[in-house]
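Input: one structure, supplied below.
Removed: one protein chain of the complex. Kept in place: all other protein chains.
Our next item is chain A:
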Amino acid sequence: MKDIIIATHGHLSYEFKDTVELFVGKKDNIRCFGMTKEKANNAAQKELTEMIGDSDEEQLIVLTDLMGGSPANICAELLMEGHRFELLSGLNLPMLLTLLTQDSNGISAKELVGNILTEGADGIIDIGDVIRKELIDND
């Protein structure tokens, strides 16, 4: 099982974990980081570095909410320093669900990341447009 860190602004990461557990049940392999407004950048850096330092980086996938935001920036710096985990931004529920439902010992973190990106993008749909087209087809 992969080691997962969700790192976001505010309490979003904790809510992501709670919400995804509605679908797949309790998950012990998810840890959360929240960049709350009272947290200084140094403290955030220290906290994330420790969380990542505690993991087997071959098996670690870090999911962040926003490219250019602090959680993503801090983790990107760690990669530049030579750390070797997988790092993604733009987290949505389809991405997290794909990760949790497809994860197994038989799939590498890299391969899993490919599927996460595909499903994450496929989950963004203009539903209004789909329905409008269906309704025209049915006429």
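Worth a mention:
Definition applied: a contact is a pair of C-beta atoms (placed from the backbone, for glycine too) under 8 Å apart; a residue touches a chain by one contact, two chains touch by 3 or more; residues count from 1.
Heads up, the rule we're going with is that contacts and distances are computed from a predicted model.
Taken from the listed names "TldD protein", "sn-glycerol-3-phosphate ABC transporter ATP-binding protein UgpC", "Cytochrome c" or "Pts system sorbose subfamily iib component", the protein name that UniProt assigns to the chain not shown is "Pts system sorbose subfamily iib component".
Although one chain is not drawn, the whole complex shows that of A:1, A:67 or A:130 it is A:130 that touches it. Residue positions on chain A in contact with the hidden chain: 22-26, 97, 101, 122, 127, 130-131, 134, 138, in rising order.
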